[in-house]
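First the structure, which I've put down as structure tokens, then a few questions once you've had a look.
Here the complex is missing one protein chain, while the rest keep their positions.
Each chain gets a letter, A and B, in the order it is written, and its residues are counted from 1.
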Amino acid sequence: MIWSSWSEFINMGGYAGFVWWSYGVTAAFMIGEVILLGRRRRTVLQRLARLIKANKHPKTTGTIETKQEYRK
Amino acid sequence: MANSRFWLYFSSPKTFYPFAGKLVPWCAGVAVVLTVIGLYLGLLVTPPDYRMGNSYRIIYIHVPAVWMSMLIYMVMAGWAAVGLIWNVKLAEMMAGALAPTGAMFTFIGLWTGALWGQPTWGTYWVWDARLTTYLLLLFLYMGFIALRSAIDDPRRASKASALLAIVGAINVPIIYFSVKWWNTLHQPFTVAPGQESKIDPTMLWTMLIMVFAFWAYAIAVALLRIRSEILEREKNASWVAELLDSSQDTSSEDNIAQEKSAQGDRA
Partner (left out) sequence: MAEPTKHESMKLCPKKLGLFTAFRLMLVRDLTLAMRRRTDVFTTLFFFIIAVTLFPLGVGPEMELLRTMAPGVIWVAALLASMLSLSTLFASDYEDGTLEQMVIAPYPLSVLVLGKLFAHWILTGVPLALLSPLLGMQLGLSTDAIQVLVITLLLGTPVLSLIGSIGAALTLGVRGGGVLLSLLVLPLFVPVLIFGSGAVEAFSAGINIDGHLSLLGAFLIVSIVFAPLATSVALRISVE
């Protein structure tokens, strides 16, 4: 450990703005990408579940019916 | 040949999907562990640089991001070529799955580079050969992503963007050398960044650890993305239905009903 205090660490020897903006934006992008991918996967799975359900009940294949059925 | 059978086996989305699913947690785990170690070493242990002070800590993320963005473009073009020449659907999907991550790393590279350049050279941006080419790399990524999302037919989208990736990859060195030539002709800035005479071995290690962390992250993210894409593309394939519906009996549906519901789903 090269820092003697918390505030010294945050200050980064006077370069706080540069260092923390770099690390912060990088972290935000990487975490954001993972969150977006998780969201996308959930949407895909939901759509597929709807699709499979619709296939099992071929009489209710209309969009609205399928969606309503899914929401129940 | 065992080798070619191996490749055939993994070039089918059906077998690749669960394989990728097994790989993701491992890559993600490696990425998290290495990032934690890298950040600990980079921010808390390594001493400040004798010339740049603490601002140099940006290069622990700048260098890996730049490396990854260039490597990903090359890998992307490689997959695109494989997909286009041998007509491998999975390779084209791989190229598409890598592009957003590559573009993101390119942006991070530009962003962190600017924030490192200001305290180090006194300017956020120079029209230097490397920086200019790197900016153009971001444009190439953007073009690839835009073309891919603008075409509705997924088959045509991945083929067209694959060709674009190959053309772009051929052009990157030409662009680099022309920009370099242009830059030496104008000689507006004489920046010599390669003068770090003494690099502390722990600094080098930290950087390498961060590089591997970004590698693992990129692989994990690309696999996650390709898994979603496989499901989207193969939504009418029977194995997807079986996979998601393994608990209940999936009697063989007739194709017409499948297509109908697919259309209804899309609408």
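To be clear about the criterion, a residue touches a chain if its C-beta (ideal position, glycine included) is under 8 Å from a C-beta of that chain, and two chains touch if they have at least 3 such contacts.
Computed from a predicted model, the values in this text were never measured in an experiment.
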Notebook entry, point to check: If you put the missing chain back into the full complex, which of the shown chains would it touch?
Noted result: B
Note to self: Going by the contact rule already stated, which one of B:88, B:160 or B:237 would touch the omitted chain in the full complex?
What the structure shows: B:160
Check: Looking at the whole complex, which of B:23, B:37, B:136 or B:244 touches the chain that is not displayed?
Finding: B:136
Checklist line | Sole contact to the chain not displayed, among B:75, B:88 or B:175 | finding: B:175
Item checked: Touch residues of chain B, complete complex, unshown partner -> 84, 136, 139-140, 142-143, 146-147, 150-151, 156, 159-160, 163-164, 166-168, 171, 174-175, 178-179, 181-182, 185
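Everything below uses one rule, namely that only the chains that are shown with their structure count from here on.
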Notebook entry, point to check: For chain A and chain B, what's the span in angstrom between their mean Cα positions?
Noted result: 17
Item checked: In the complex, chain B residues that touch chain A -> 43-48, 53-55, 57-58, 61-62, 65, 100-101, 104, 107-108, 111-112, 115-116, 118-119, 217, 221, 224-225, 227-228, 231-232, 235, 240-241, 244-245, 250, 253, 257-258, 260-262, 264-265, 267
Notebook entry, point to check: Across the complex, what residues on chain A touch chain B?
Noted result: 1-3, 9, 12-15, 18-19, 21-23, 25-26, 29-30, 33-34, 37-38, 40-41, 44-45, 47-52, 54-56, 58, 61-63, 66
